[in-house]
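Quick one: this structure, given as structure tokens, is what I'll be asking you about.
Heads up, one of the protein chains got dropped from this complex, but the rest are sitting where they should.
Chain nomenclature is as follows: A, B and C, assigned in order of appearance, with residue numbering initiated at 1 for each chain independently.
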């Protein structure tokens, strides 16, 4: 490497645009969820209120007196982001009806009310709030960013942790394969609440994800999005591989990308020559024990079967 | 202060009767209070409700243990509820029954008055909901409440044809007991 | 002050109405933008009545029929942060379920007002009234009032909105379950016109308005947290002045006078030799017993904190400092110590000029009826209190049925 490259610095010459997810946030290098926040704010724009539960994205973005958010933003507690969003939506409905001059925005319909929570805050501790929000039909878009464990508190297992992953509360051991359950199907849970628009997406395909955010925001009532966002620390891989691993999860069918409308699958991102999940497992430290013994091999087989079954149900293979 | 205790069964409207008593007394220009014995009793179980009237504001929140008046909505209660417990001996027991007072097994020095409120209710309302008839009978027997006050309260609560039917039931019971 | 003497004849403006309905109608007059509540005995009547008023088009609030008290509080937080006037109501287990979000409502300085129909906490399950629920939330940063009758339960909610929205703290307006929720008694239901005169529209300093974006609910590191939380303490202290103005203004608009001791405490023969202290509805019964004892020449009176948070420290010193003896009657307990209210009153008097002997009595737990005779016995025991007491002697449980205890009647 030549010395002029070493000295190269365009910091004062680069052009920042209208960024509503600001640099200076304290997410780890290579953070997948931080990309999700970026895409969400890009798709939603400034006329947006974000409700976020406790978790990585909250902690990295709001140490007093700093905020990485350019939109209106509220964090309350771990398990109620959907309810806080419900209350905001109800307030706006009320302003809209009773006090149209309350805000500069023209009407409640114009304000995007989005709840963005991690997998633990959404699928586990916050599922009551989410269920209530969806069942009551609030005009809220709920986005679950999935990094497959409680990363904020040091990689504890959640209901989105895949089979075989070693976490601090599902460690691999003499008799343990690591986590012994498959991912909870949040898309179906949302669809079964009567949520009109449900979609999954991966941070490896920002255009697809942003289109889905825009589609969700264009509709009335509750919407649910599940966005796959790898965590280099919790999964144990090089920070540069975040996008690649997100894509590989899609290509192996571990994370299928699809849309549901009124409970029916309406589009699936088909996969040509779906790769074996083994290829994805090999990339991450949290799965390395699986390759050491027979019970690990059985777990890989079991996970592959679960993926194959879902792929068949969804018509995932091209 | 006048203190009233009502004995009934869950679903018979003891609380409604206590409410009507308090509202009618309030209509007369006195202070009034009504409340149930707070419980989780379901339909059919023995229940109690209370009312108080006074010239000054009523602050007492304790249950009525020494009533001046007792109203019994259902004679089947007499077998196992001591309805006259603590009753002021100058007081009065009003029982919903077609029997005469002396036929009832009530040991008390207080006056016992009976009225067939259920029958009156059946005639006027077509249903055995006897609270307005008991209200009228209580007023007739005690002189504490006037017919105008009762009519005003009942009309406000029920309104329309049902209100009129209830006023008629109240008035018939009032006259029957006053006579 | 002798309440009976100053009360107008009830047949004027007042209606005889169930306590919960009356409170709901008071809430309607405050015209909240958002109401979010979940049914729980004995509060349910409040949400039922509010639902009915919304269904009939008499009340134009957004009514969120939530899945739990937890989310009643949570939705109120969202609504309040968005700039709405938000109301909820609960009891007992429901209040416990709200506890986590309620502490954050205080920290985020959201003026949510809640009616709390006080009820005991499980286990064993009980639906009946006492103050253990309110006291369990004592340290969360919510203002707390205790109503003696239905009229106060209504008025405290309205005054609660006014003070909450000025000092940016949530309010728990307590009224005893069943005893006040289920009683039918005359009360003046404030009209919307009167309330408009008394209660200005909410004017929040910050909201989630996207045209002026803010970040709410940031986390604070150790170098900032103490100050952020101290601001609640400062706001609580400030709320005493705001409350004093509020009760004055209330008197002007509505004619009801809660201005004694700046609205912090209410007394009945407050200069008597012997003074009872109690919260809420049992004070009504106590007044009658005080009348009887005074007729017999016993100089006994009542000191009733209307406001429990902020605690009326100076007022309590004034109201109790020169008593011969004090009896604190509480419907709450703190296992392992004495009742919280007794401890607070003792703490308040510790640095005062005088420290009268104080007896405390745990009574009326889980709705056990409190009779005149029992109150009389506590007055007599208070009159005998003197000098140093052992910890065991400080507090008694006069209604305890010792024959039911496994240790069996050896006290």
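The criterion applied here is as follows: a contact is a pair of C-beta atoms (placed from the backbone, for glycine too) under 8 Å apart; a residue touches a chain by one contact, two chains touch by 3 or more.
To be clear about the criterion, contacts and distances are computed from a predicted model.
Among the names given as "Maltose ABC transporter permease", "Radical SAM domain protein", "tRNA-guanine transglycosylase, various specificities" or "Pyruvate ferredoxin/flavodoxin oxidoreductase, delta subunit", UniProt records the absent chain under the name "Pyruvate ferredoxin/flavodoxin oxidoreductase, delta subunit". Contacts of the undrawn chain with the visible chains, over the full complex, involve A, C. Note that of C:214, C:256 or C:331, the residue touching the chain absent from this view is C:214.
Screening C:14, C:168, C:239 or C:330 against the full complex identifies C:168 as the residue touching the chain left out. Only one of the listed residues, C:227, C:241, C:271 or C:402, touches the absent chain: C:227.
Interface residues of chain C with the unshown chain, by the touch rule above, are 107-110, 168, 205-206, 213-218, 220, 224, 227-228, 231. Summarising the interface, chain A meets the missing chain with residues 1, 5-6, 8-11, 13-19, 21-32, 34-35, 38, 61-62, 64-71, 73, 206, 232, 238-244.
One rule holds in what follows: only the chains that are shown with their structure count from here on.
Per-chain CA centroids place chain B at a distance of 34 Å from chain C. A separation of 43 Å divides the Cα centre of chain A from that of chain C. Each chain gets a centre from the mean of its Cα atoms; for chain A and chain B, those two points are 64 Å apart. By the touch rule above, chain A contacts chain C in their complex via residues 46-49, 51, 58-59, 62-67, 69-77, 79-80, 83-95, 97-98, 102-105, 111, 128-129, 131-132, 135-136.
Listed in rising order, the residues of chain B touching chain C in the complex are 18-19, 22-23, 26-36, 38, 40, 56-63, 65. Chain C contributes residues 3-4, 7, 9-11, 14, 16, 18, 42, 127-129, 148-149, 177-179, 182-186, 281-285, 287-288, 367, 369-372 to its touches with chain B in the complex.
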